[in-house]
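Below you'll find the structure I mean.
With one protein chain withheld, the remaining protein chains of the complex are depicted in position.
Moving on to chain A:
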């Protein structure tokens, strides 16, 4: 077990670097080193399309994994993630509202509105989740699914009434084929959020032990919960606005890392981010290769890969217990 942890870290870290390079090379247009050397538009292709796309995937993957981790701490339940508990759907509701009321709003304004509604939606979920009986841990994810489903249905209904269903599809089905230079830079805010999460890693670790332990150790529990809610809302909204909803990253990655490294976030949190980035990048590459030169949305690929990983986590748990 002791040797398994550094090995896993090595595998994940080298995979990320390798996949990053691979992602730059994959695409319909040929991109080889000698083409870059001779000019011929290759560098342009790299800087305008391939690099932005790859960076966007890495930022989104890291962010979603951290958002899932933080939400799991706030809810004190390992089977939730922002996409299955109404955060993503609330964000979509916010974008939809802005699109309806201010059709010319910038992508920044849309993100801001999405963050506000996501924050409200997640706060309501958290408020109700804390009232559910703690003896029934599966009630919380089930409630989350229903709650998210209701908000999602409202979004679909409004969009249907206003002929915006195509837009809703863009926000709810995550994929990166549309990412170009100039269209993804807001995602760097995700990097800031991940850095902030690491900065408060000790406080998050304590918060995960529950309110009473937190108060006993002098932690301002209320404040860390509010901080965490903002973090979850902003990361999820950025993902929804820029690339669309992506399932499973926030659910499986924190569980995998916890299993391997434990929950001391000072050391584990960076690996949650790195593993999230690696998983999403791998799935994006699979989606680009499987019926090349066409693409399968990364959300679809993750639906398959993520549910497999989730089942593995569930059955692995049963075996250990």
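In the analysis below, a contact is a pair of C-beta atoms (placed from the backbone, for glycine too) under 8 Å apart; a residue touches a chain by one contact, two chains touch by 3 or more; residues count from 1.
The criterion applied here is as follows: contacts and distances are computed from a predicted model.
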According to its UniProt record, the missing chain among "Benzoyl-CoA-dihydrodiol lyase", "Iron complex transport system ATP-binding protein", "Nitrate transporter" or "Formate-dependent nitrite reductase, membrane component NrfD" is "Iron complex transport system ATP-binding protein"
Taking the entire complex into account, which one of A:113, A:219 or A:273 touches the absent chain? A:219
Pick from A:85, A:258 or A:278: which residue touches the chain that isn't shown? A:258
Per the touch rule stated above, chain A touches the missing chain via residues 76, 202-203, 205-206, 208-213, 215-220, 258-259, 262-264, 266
